[in-house]
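The complex appears here minus one protein chain, its other protein chains still in place.
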Amino acid sequence: MTGFRQAQSPDAKSPEAQSPDAPSPDPEAPAGSHTVTLSMQQALNRALDEVLAENPRAVIFGEDCGRLGGVFRITDGLQAKHGASRVFDTPLAESGILGMSVGLAMAGFHPIPEVQFDGFAYPAINQIVCQMARMNYRSRGALPMPITLRVPSFGGIRAPEHHSESLEALFAHVPGLKVVSPSNPHEAYHLLKYAATRPDPVIFMEPKSRYWQKGDVDLRAADTPDAGPPTGAKVMRHGRHITLVAWGAMVARCLQVADLAAEDGIDVEVLDLRWLKPIDAEALVASVRKTRRAVVVHEAPLTSGLGAEVAQLITQGCFDTLKAPVERVTGFDVPYPSGDLEDEYIPNIDRILFGIQRVLEYRRG
Amino acid sequence: MTGFRQAQSPDAKSPEAQSPDAPSPDPEAPAGSHTVTLSMQQALNRALDEVLAENPRAVIFGEDCGRLGGVFRITDGLQAKHGASRVFDTPLAESGILGMSVGLAMAGFHPIPEVQFDGFAYPAINQIVCQMARMNYRSRGALPMPITLRVPSFGGIRAPEHHSESLEALFAHVPGLKVVSPSNPHEAYHLLKYAATRPDPVIFMEPKSRYWQKGDVDLRAADTPDAGPPTGAKVMRHGRHITLVAWGAMVARCLQVADLAAEDGIDVEVLDLRWLKPIDAEALVASVRKTRRAVVVHEAPLTSGLGAEVAQLITQGCFDTLKAPVERVTGFDVPYPSGDLEDEYIPNIDRILFGIQRVLEYRRG
Amino acid sequence: MDTLPLPDDGTAAAPPTPDELRELYSLMAAVRRLDASAVAWQRQGVIPGYAPELGQEAAQVGSGYAVDTSRDFVFPTYREMGVARAMGVDMVEYMSTHKATWHGGLYDPKTSRLAPIQAVVAGSVLHAVGWAHGQTLDGSDAVAMTYLGDGASSQGDVHEAMNFAAVMKAPVVFFVQNNGWAISVPTERQVAGGSVAARGAGYGIPALQVDGNDVLAVLEATRRAFVHCRSGNGPVIIEAMTYRRGPHSTSDDPGRYRSLDEERDGAGEDPLRRFRQQLLSAGLADEAFFARAEASAAAEAEMVREGLEALGPRPGSEMFDLVFQETTPALQSQSASWREESEHV
Partner (left out) sequence: MDTLPLPDDGTAAAPPTPDELRELYSLMAAVRRLDASAVAWQRQGVIPGYAPELGQEAAQVGSGYAVDTSRDFVFPTYREMGVARAMGVDMVEYMSTHKATWHGGLYDPKTSRLAPIQAVVAGSVLHAVGWAHGQTLDGSDAVAMTYLGDGASSQGDVHEAMNFAAVMKAPVVFFVQNNGWAISVPTERQVAGGSVAARGAGYGIPALQVDGNDVLAVLEATRRAFVHCRSGNGPVIIEAMTYRRGPHSTSDDPGRYRSLDEERDGAGEDPLRRFRQQLLSAGLADEAFFARAEASAAAEAEMVREGLEALGPRPGSEMFDLVFQETTPALQSQSASWREESEHV
């Protein structure tokens, strides 16, 4: 089933609830500025539009990506603008979509396939792991795999089963894949443009609960000489007492937590990991060397989640300075529950605050 | 392609190299003893034979499991003995095999499917993750999934591509699965008998490089009142200076390392994790509280591997006593290489010794 | 298209009795009403989402009605409310999945003989094959029926399921509702060759294509298929040609991919109106009957609404308790800290 997002956050109730059916409005750019206000859906749509315009080998396809513009409207209008051979619908088969992507890449294209929802990446895992991630290696570099796989990801929209999954730990473990997730419209625009011009396969995990949230996008950022490409992690808020590490939709939640903690005099640094593979270990260590304490937050289940890797990288790099073991505030080791229970499952503000408290109150011995 | 094991370790060269085509010999039990000497292949075969005899609802199937007895002969002779409706071949489709297992479980059977090699579990991942692991939950306990999925796993046999993979981190991350791996014939016999009588889905990862290695099997062990069921981790060698944590084929290697280290006066404890989900955190903490140092060893790639979870559980439980960050000695973040390079990839004795050294020589500051 | 041979003893499945015919109509009326109500409830905020089956009442009721719930087992997708209703499943427990109470629904699949609602397209076709093979092993004559759509037919699992079923002669009815659309993609850009039933020949599986808007044709085809399966002849494919008259789900906007004209042309005759005419001309029902059916459908929908409104959220502890039959230490400790941090106990 497709997302019931629209239904669950009706326009009247939530600032996030711009209708997915609304056409992408023109960027509301103040005169003379390079900054526009866009929702993440608009930012992604704009990035794809530009990628198609700049690279004649880029092609976009997936279930309902063409005429409908995708169930989240990320590819809205692109078929009309770039033609049905650049942007097209496929039959309903995810292994087919990924296998076809591998073949198109072998023919010199840059495929940008979409898997409609996180949970429907599983039927494509064989092609992702055994083929897309290995063809460059197997062919000794002769057949690169410049494939950008977009996956609307994570929970928080009261969706049907399998529409709220977090697969980053699985993807990050697979040799030959790179994995990235944006946390806001600005990041979405730049990370997608960057990912979709790389010669290696990138899994692009879009936090679907943030699609309709607006934010400022500086369209130049990645072009300015000192900015450099959007690789590595990014400090979203500087702080001195503790580092919160997060990605995707959890970054905004951690920023909220930081505001609340500030009221109690706790100065929280928030690090948006952005790249889930390769992980920016240097940035983790730099932050925690300073704060000496860390909590990592993710929606995926605890056990063998990416939080373990992040925690271990921090421990490895900051063993001497760390004042407490790194805490993990994550989803539980249970199947993602139905809407009624999802607020119990996803790390909420309380649980993150408890995690911070445990770290701050940790006493040796 | 099937394993080229037989070819790579010809009988003359290696003690591990009993031909996979040899019929299972009768257990060579000294009179009056309950201990028999078996290879892991024989121990697994015996366990399955007994499970079939004891549980009329148990059925075994997969590619070449019936008449051939499996490419590793684990089901050798079972079709002849228990009949072709209890032990049978399926068409060549792993998703089909797992999907059928789910249906058989819904009909009250205890399926014991085989996936021929680790890498061919990927086509079945969708059925494993979205169906087998969730049906009990989805049905609110009405449709339990007593499925024991046997997967010949890990590397070390100079096999073709996709025949040497370590999927434990993936499986351990999936809510609703339990995961276990035996390290020797005794463990293989008891863990398989235990796993195959559980009401929940268990992934049983068989270290294929150990199939032909013989060892003593005490057939009673799990029956004796004080032994209890084979749950949790197991100390395979007691030591005072450092804990090596491993599973599957790496346990034997760690025991070798411990012998070598002992020559240098280093007293190594070797913990066989056995259950990769649920992980026996208590045993990890108990061991490292004593040794104050740990190295975790696995064949899977480093990033987001199960070693991160193990390291984090140790750090969490032993933060005060730990003398150095937990080291991970693992496969690299590269696709499992071809035979010529596999000794470079799998943690070898040198690399584990280096890891021990790094931990022992760690100095704060 | 019909390649299903007559039964060995030459007898066809029994035709429906007048009482059965009236019951079929009442079921279709109840389903139509409940379906329309569910869409309204979604707009009113009673439920967060719903996948309507408007136009598919004949296909669903006709096939579900053929099931013998004392032995058979049915594997639905996410759109088989009509099948569930025809099988007698509790409708509050069924609709609870659309209230986001519990994925799969609250009904007991074992007693109702309906597997949990399945959100993975083609996710359960293989389960039907496994379950059916279990019947063969048990010497039972029970049949598995699995539902799938035109879109689902593209999934590899459907191929594996048909091949497994045919190789093992498993008693499975593959019931395809070809409703013209998979979200925004029409059948002609989805199903190469144009028909899922036509694929049966390639597996040696007998197949029928039926008018999915004709409840009697659907019922007859399904009964014939069950007879075939029960006698140990292996699987059958039924492709019911119908039309998804509504949106894919309450968050879909069909105006983006099909015009109202196209809808009118594609939808064909309304299955309810058609069956009503048949009953009228056969003298098997009168206006009073239809009025009663309508009234009882309305009353039923109202009861379901009340039941849904009364339905509270499940306790969060179920998240942990229902994962396994035998729980684990990690789950116990996560459950305990959840209780502490979220319920503050």
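Just so it is clear, A, B and C label the chains in written order, and each chain counts residues from 1 on its own.
The working rule: a contact is a pair of C-beta atoms (placed from the backbone, for glycine too) under 8 Å apart; a residue touches a chain by one contact, two chains touch by 3 or more.
The structure displayed is predicted, hence computed values, not measured ones.
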Worksheet item: Considering the complete complex, which visible chains touch the unshown chain?
Response: A, B, C
Practice prompt. Write down which of A:Ile112, A:Ile279 or A:Ile356 is the residue touching the left-out chain.
Written response: A:Ile279
Discussion item. Among A:Gly119, A:Gly176, A:Gly248 or A:Gly305, which one touches the chain that has been omitted from the display?
Written reply: A:Gly176
Discussion item. For the chain not shown, which residue from B:His163, B:Lys178 or B:Lys193 touches it across the whole complex?
Written reply: B:His163
Fill in: Among A:Arg138, A:Arg237 or A:Arg358, residue touching the chain not depicted
A:Arg138
Worksheet entry | Chain not shown, touching residues in chain A | 59, 85, 90-91, 93, 95-96, 98-109, 111, 126-127, 130-131, 135-144, 175-176, 178, 198-200, 277-279, 281-282
Practice prompt. Could you list which residues of chain C touch the chain missing from the display?
Written response: 154-160, 162-163, 165-167, 189-194, 198-205
Discussion item. To test your reading of the contact rule: which positions on chain B touch the chain that is missing from view?
Written reply: 1-8, 10, 20-21, 63-64, 66-69, 71, 89, 91-93, 95-96, 119-120, 123, 158, 160-163, 302-303, 332-335, 337-341, 344-345, 348, 350-351, 354
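Please note the rule applied: only the chains that are shown with their structure count from here on.
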Discussion item. Among all chains, whose Cα centre is located farthest from the one for chain B?
Written reply: C
Practice prompt. Name the chain with the Cα centroid closest to the overall protein Cα centroid.
Written response: A
Practice prompt. Express in whole angstrom the distance between the two chain centres, defined as the mean CA positions of chain A and chain C.
Written response: 35
Worksheet item: Taking each chain's centre as its mean C-alpha position, how far apart are chain B and chain C in Å?
Response: 41
Practice prompt. Going through chain B residue by residue, note those that touch at least 2 other chains and give them in order.
Written response: 126, 130, 137-138, 175-176, 277, 279
Practice prompt. Would you please write down the residue numbers of chain C that are in contact with two or more other chains?
Written response: 102-104, 120, 156-157, 318, 323, 328, 330-331
